[in-house]
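Below is one structure, written out as structure tokens, with a few remarks after it.
A single protein chain has been removed from this complex, and every other one stays in its place.
Letters are used for the chains, namely A, B and C, taken in the order the chains are written, and counting of residues starts over at 1 for each.
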């Protein structure tokens, strides 16, 4: 009963006026950047990552470009050149500044970017009072809000990468990513398995609730019997793979995965470093010991796939994952906890119940990112949001400790190239059912 | 009637003793290399391609390593170092010479490699008389024969690439790739569409006939209603895309596709070059005018996908393709015709009947290359044959004018990265059925 | 008379106590960085350039490492890791942080680096009172001061590069690099020529005044008769080369120069951009019209050499330059003027008197950077200061508008690779004397 009520509360909160959600989400982005000195907000530590300042500006550019410019009469742009500087990749919205060069732009300063945010937020606040053509711009604002949440997560993962490059091991916030692990030995118990019967299921988003275009249309899929682990693979489990020479044994690896491992000299998940006979890992709270009870993260598709093969299992397909995940509600260790690191799964009993489909770590699936049958991209320029990336990427599901909880759905599809490791990405094992 | 008879002959030839098929296929490889001067057999024109000499040696190495060494008592290796020089990528079979350096090896000479072939063929001939453990080595020989056929095709496509690098435009054989096209205007008629009803179908190989491991297990797939074009997209159709600025319009392209197009400055299919107001293309017969009635080939997945989007259609999935292809038998313009180029589809009536699923051009599907549910790689080292490449590749179906006909099945899966263009790769359109 | 007096003043200021000069120079570095927002002080815009923050820290590291650590009893390092983070390239001083990654280090913050400077300056101030072993550390402090001045110049040229990457064209200080040029036509008069008679001359530093090790020993050189232009090549002169197709004519260029030009698509000096029918250039004061009367700068050795060949002349050797420069005292448009851009040479008469050997622009010579006969590098780790770069670099002479005046001597040798353009580098023509 309680759940039902709280669920209704949540739903009603979801149904709170868009303007309120706008204000709250935009404020939240500011809060996330607040602990960072200006210096950290400017730097681009690798081509895949973006400076904090850029995230702050680009999300603002989104509302300016797709809502205010076309729909708010008399709106004046904050700066002529920002449409060029802070466009990410929408070719329909004009030329854009080279992605890998986002870190050479000292100006606008952080303070000017915060002014830009205020300028746009102010204009949006006024615009929310305007009812005309709301059916047109309302849905775009909705997209903008989910877009803002995506960049809240990227802001955190990009900053984590940046801080990890610094030999001083600075923390984002020293009060996060803490662990109560004493450092003693921990056995990694075999997780329980959830059995799902083969059948025709439906997956994908339906109804009028918000979803991205790539989650639709809802459609039928045919699944065989399969089993899926009760929880994501833990650091303790993954250490057995490392200790068994997993990183030195080509037979577990995809060919391209092995080449990548050799070229980039991977010996362990990203951010891990050995100190004496134990492992430490860079977290948003600074260097921490690797807690064997926590879900492993910052691994590539290649490592997830190699681990699964070594373990005599496989990755689930995204359809299998989605169907299995319905055993759980969308709750968990999300960004709202401000823990910003996966949480330990403690006690053997704990490992036997289905859990953690949501939060903690994104889970790699074996599914190449592809359009659902009958996929229709959004109209016009926003059609570039998802569809054009459906190539050489793999689907991840469930959100992580850096994802806002309200951003995630059972049908939510995230995607990254197989070599990407800087997201909070882990895995959950699946396997064929040996008996029906 | 004649066809029926010849078909029976062929079938019986398929059922001919393995030793006979071995002898015939091995001789055929030699025939394919015969028109080439020694100079052309040595060169590696790009890292993806291999010298003819290497193909001749590597296919021989396969039989030596996987059949003679383990099963033929008293077999003596032709040369100690060849197991290193001519291993392609089997880590289970020891170290291998760097792929991109295959063209810096002048020795062994072509003549020595031909001696190596004779040495192994002689040993194989004797070995076929030996019945012991035949149930073990017989299937490996079968794989070796299909492996030989794959390299027969690669030998041709690699040589085509090599010759295309030469400003002298040399031909492989001047009597192939001819066309009777007069150069006049040709309308590209809209092809007819074949309608397939949605249902649960089975795809994949079954029974005891040879197939690669990646074609199994046969399994059920759920298909919606769909339509598929009666024949592959022609050069005439593709020219309309070019003339409509298709190569300059990012909206048709996947993001990675557009980046590749810009970086490599693609303006048309590979090997095409404009001369005045018409297009010519490099063929194995030398420079030829682009015949608008021929299926377009040497396009990447990116170009196939962009064309389909421009045309208001899409690529078929491999399951759709396989189900639809059952309308045709495995006949067509294969390597046996020695035409070595796609053949014109002539006359409007001709465009309205389902055809050309087999031969002419490999057809890109929208399916990422992935294991079938329950996939089991072959045992031991041969398990590296297919499975470890199941990442960032797309499935092509149906064989081409460079593929031996007996190599192809309805369930046959070929695969290449999305940017690859040097195979005879084209496409066939599909679309959702608007009405059942 | 006035000159003589002021000269004595300057000399006496040069003889002012080292501690005073230390204080003044260190303060000056701070002044140069002051106009920059924190954002601009953090970024590395290319591998050859360094962040302002890094310059501030590295120059401080120099005094800490080479003076305080070995000579100041009881000195406590500011931070353990700074010796690693802010070592540039002295292998004798331990490992150093990768040069091209200086821009991914957000921490220490600018404010912490300024604290670091205060810490070291405070310790140095106390140390200056300590007379013991002064004969050892006094010369090292002297080197440190000249080192500080070199980084003052690099700070400016690196910032110029950084600002030029920004499409907003921000200025370092809007009150510098101004010009009174009206935009009308200006004829570029042929400069007068200074004739020097062939003889044995001595070049290089002598006496007890400070010089770098690479300026010694003073030694005899044999020169032929030669002529050298009265002033550096002007933008107006250089525009004639551009307008004559100089950038499209391989015959003027060294082979490697031409390859570089093609690869990097050079069409004009660095920072120039055409707007309509005129040229603008990025300066430290923002975008400015190209003033034809100013010495051309931001050209590579390759462009200097090509221009000279086109002009029927050549570059001077460094010996020729040094001998000729003795016609002038070390005065001119240096960093002290805070103009930070070359100054116009106005009026035809003006072009006929020898001038501008010092300040305005560094002048490329045809001399490869090499040790003087009998060269002895400084002792120990400081021996790495100059000698190990004597390869594939060319000597520039005379200092620029970004160089502190007191840093320059007739014998001063600067050096950069032939493709470098981001320094204020120009050229002066020389030619053989046709008659003795």
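As a working rule, contacts are C-beta pairs under 8 Å (C-beta built on N, C-alpha and C of every residue); 3 or more make two chains touch, one makes a residue touch a chain.
Here the structure is a predicted model, which is why all the values come from computation and not from measurement.
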item	value
Chains still shown that are in contact with the chain withheld from the display	B, C
Option from C:139, C:250 or C:347 whose C-beta touches the chain left out	C:250
Residue of B:170, B:289, B:354 or B:377 touching the missing chain in the full complex	B:170
Touching residues (missing chain, whole complex) on chain C	89, 91-92, 200, 219-222, 224, 250-251, 253-258, 301-302, 305, 366-368, 370-371, 373-374, 384, 388-392, 418, 432
Footprint left on chain B by the chain that the document does not show	37-40, 42-43, 45, 53, 81, 84-85, 97, 101, 103-110, 162-163, 165-168, 170
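Definition applied: only the chains that are shown with their structure count from here on.
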Hypothetical removal of chain A, resulting connected chain groups: B | C
item	value
Distance-maximising chain from chain C - centres being C-alpha averages	B
Most central chain, judged by mean C-alpha position against the global CA mean	A
Length of the line joining the C-alpha centres of chain B and chain C, rounded to whole Å	60
Chain A-chain C separation of Cα centroids, rounded to whole Å	48
Chain centre separation in whole Å, for chain B relative to chain A (CA means)	39
Residues of chain C engaged with two or more neighbouring chains	none
